[in-house]
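The complex appears here minus one protein chain, its other protein chains still in place.
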């Protein structure tokens, strides 16, 4: 299976062109659209979405990701093979969270046998990445696609730190389709007064925090009690909970936390005990 | 085949996560996207779209529908099997029009063998409904998924009544992508002066109305003559016709009836003879 993520949107035929190229090389391959609505050029958002969805993707599947504001410049086109996935895309940080610190093999996509005969300067998704993904899913070896590379680009980790003994400080990462604000505070799970933290960006190790009556403090000092789901509070009320990827989220029941709070990406929030 | 309807949109990877879960359980299953752009939490709209598209869906197919503002609260996750379809989703009225008054079997989705091992409180689409749909399409029996239930939730029927001998009164249900206003007046067909009504919400039985020179009266008293299609009137003119699902629709040729009339969901319109 090839899973595709991009910022191409669906208004044009860019996504269709990539899929058509895949079908020409691998006619019966299954294609899964992860999303094509990453905001234009927003590599960080693309990187988070790849990480979010990865746990349910079949092990061994090929991931084709194209959020590529540097297309046609000197950023390298790459493929990465880890124990879990084979990734194809630009070397600009897109795979930061998807590929952890485990061993992996990396190549630069430069073998002309596995590219379209003519490459445009602005659509490597169609001309370089789609054929590479299709050849890989068809059984071609990573090493057939180009020379080995020692490493790939990583984005700086989002803000996530212990502030005092039992305070977790993080930042707003993005708003989803519902206006829910997803934060960098995670991956969390909860058992009574204990909040368990497991690493996801690499900048905080696994640990248990004692945190009775947990609240999320917004930049303006307002604190929101943690619940299990947005439906646990009254209509149009603000709440926070551990979302479906283990990241702390801010939501409004029946509304948009983005509109309600006006919070922007990068603003700091803190998880701590009430009082 | 599994057909999926949701309000998840395509900006995030929520839909992809549901599909990936399905593919893990039923790797070669065909998936049909009905729509993922139901307005957030709009159960009534979701229920109508399921009813609209149902006549062309293959008999026996599985329908996975997730418009679920009560996710994580005490609303039940259910599956319903009728002679025509097997439906999976929240018990909140989504299946009101799809499943008529025929006999059907209903279960609560509570068997842990057919759920993901850990369930989030906010994404039952991925953790409960997608696996249930995938197991059902793979041949698991409805009764394997949980205990039987006597009934499922139904929404109140939209306004649709006879007002006087030959006047059909209904309401605006929603606007489609083109700005066409779809009303509850249906399902209609026309033969000369006779307008034939067939039941769809259950609140009016089949009957023939004599209705020469039919017009649709808007709340402000304006009347629009019935045509066959929007292209039958001049550019930017308002018209009404029996739409592709048998419901009366208001449209503007080359424009948006929603913008042109300012009519809102729930406003009353009447089909009657001119004069």
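Quick notes
Labels for the chains are A and B, by order of writing; each one numbers its residues from 1.
Going forward, a residue touches a chain if its C-beta (ideal position, glycine included) is under 8 Å from a C-beta of that chain, and two chains touch if they have at least 3 such contacts.
Keep in mind that what you see is a predicted model, and the values were worked out from it rather than measured.
As for the chain not pictured, it touches subunit A at residues 8-17, 19-21, 23-24, 27, 40-41, 69-73, 120-123, 126-127. Within the complete assembly, residues 1, 3, 5, 10, 30, 32-37, 49, 52-53, 56-58, 176-178, 228-232, 241-244, 249, 253-254 of subunit B touch the chain that is not shown.
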